[in-house]
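Only one protein chain is missing; all other protein chains are in place.
For subunit A:
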Amino acid sequence: MATAEANPKKIQVQRYEPESDPDKHYLNEETGLWTWLTTVDHKKIGLMYLASITFFFFVGGIMALLVRTELWTPAKTFIEANTYNQLFTLHGAIMIFLFLVPSVPAALGNFFLPLQLGAKDVAFPRLNLLSYYIYVAGAVISIVSIVSGGIDTGWTFYTPYSSTTGGAVTIMTFGVFVIGFSSILTGVNFITTIHKMRAPGLTWDKLSLFSWSLYATSIIQILATPVLAITLALVGMERILGIGIFDPAMGGDPVLYQHFFWFYSHPAVYIMIVPGFGIVSEVITTFSKKHIFGYWAIALSSLAIAFIGFLVWGHHMFVSGQASLATMVFSFLTFLVGIPTGIKMFNWTATLYKGSIKLASPLLYIFGFFFLFLVGGLTGIVLGSIALDVHLHDTYYVVAHFHFVMVGGMVMAFLAGLHYWWPKMIGRMYNETMAKIACGIIFIGFNVTFLPQFVMGSQGMPRRYFNYIEQFQSFHQISTIGSYILGFGFVMIFYYLVKSIFTGEKASPNPWGSRALEWQVNSRPPLHNFHHTPVIVNGPYDYHKPMDEFQLGLAENHNAHSDVNGAEVSVSNEEETSAE
């Protein structure tokens, strides 16, 4: 407690032990469909997001399997070229805008950020509900566009193709435009919550690394998403009003579109992956019962990634015809953004040193993340090198690279988080053996799917190809088989997690022995999270301190019995005291 001397304040505290299987919890204190639809409880909103993103994950996943099945033979296998083009477009758009971007922040973040801060809810609970409905509205608009003609532009909507092709491009871009506002509002909500809602004693140096990662993510969401909205609005204006902005036939500049698009979409990659980093820190410390190594290095590297991530968008455009000087600068900055990511990997590894490591399923998913994300990150270094990118750009190498980062990195981290927090969210344990087997299946299926794509890409197989030359057939077939294995793994997870809701063993409040604050409430948590005001004296990774020091709350002065286990602690609390 380095800052404790700055403004010490004596507070009467007592210990509050969490109970398992409490009579009243957030799922039964208010019931009925209407209370769900109008709830402002961040936990229920988190669950609604979780259900929605799971639905879209499987929709996008089925499209991926159809795409892979079509690629079984070099020519037409079972669908037309136009259908194929629509499928890969929708797979990308759905996975990115409806699954990856909201996945960790809006589902797991919503549920656990207030719990980790010791708050009763997010700063703006109604805004939180509004974000969810905006997300649903955007999703519905996107579905309308699929039904009314579909789109075949690729998820990147490159002009002038997107401003001239048929189909429902305008409706789809409007859907993505709307979803963006959901993302912005969640970002505003989280930043405010982290600044203003921390429990007494929860100073910035005791903030969990998951919260830090959500903080960095929220900054990107607020600053980058409006640019996407502007860009899509301009595409809409070009299509509807015929104003020449990007289409050279009307005097526009198609490369300008790419600059605008990647100014959002590159930082968006970090919106997707940075919260995943937060989960890694939580899970590694919990399952090695050890203090995180390099707390500040990890916390600040998230912010560094958020900042530098804004300056590297041009690395998607090395062969677009942009100036060679711009290409050089963007390549240089791209390599800089690799450094904070590397720092995180090394710090996590060092955390394991002399730990007490238990290879439970959440940690197993994290090790899956480690390997796959390492491959994804290092192939990113390959692609950041200009001369190599000239060869590999828009080939399957790029496809494999971003699937390693997004699925191998982000989805594995998401699954780790889901398994880690499932007992707290649902109050039930899943089948641990099945979880481990599913993790293995996904890891194998993923590598079988995407490793051959690196080979194909290096040999020159371009992406978004309906027909391909026969030389690549065996690689495509291995990849397709891998995708079925991968798909089976995801279905298996869905099965045992849903099953656990009904037949799972009841979970204790803190089955992993974590020191983090979200584990010091009941499983399932009460509607308003804490019956008391939590008081924080230790950091969330202080495994050298006894558990009871992590369960303190303001003493109830009117209750004489509390004196029995009451105590007095000093906490540094400048911000909250000045705010009050």
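The rule is short, and it goes like this: a contact is a pair of C-beta atoms (placed from the backbone, for glycine too) under 8 Å apart; a residue touches a chain by one contact, two chains touch by 3 or more; residues count from 1.
Quick note on the criterion: contacts and distances are computed from a predicted model.
Engineer: Absent chain per UniProt: "MBL fold metallo-hydrolase", "ABC transporter substrate-binding protein", "Cytochrome c oxidase subunit 2" or "Autoinducer 2 import system permease protein LsrD"?
Structural biologist: So, among "MBL fold metallo-hydrolase", "ABC transporter substrate-binding protein", "Cytochrome c oxidase subunit 2" or "Autoinducer 2 import system permease protein LsrD", the name matching the hidden chain's UniProt entry is "Cytochrome c oxidase subunit 2".
Engineer: Using the touch definition from the top, which of A:Val382, A:Met429 or A:Ile478 touches the missing chain?
Structural biologist: If we include the chain that is not displayed, A:Val382 is the one touching it.
Engineer: Of the residues listed, A:Gln12, A:Thr73, A:Thr192 or A:Ser458, which one is in contact with the missing chain?
Structural biologist: A:Ser458
Engineer: What subunit A residues would touch the chain not displayed?
Structural biologist: 81-82, 85, 152-154, 158, 160-161, 164-166, 248-249, 253-255, 288-297, 319-321, 324, 327-328, 331-332, 335, 338-339, 342-343, 345-347, 349-350, 352-359, 367, 370-371, 374-375, 378-379, 381-382, 384-391, 393-395, 455, 458-460, 462-469, 513, 542-544
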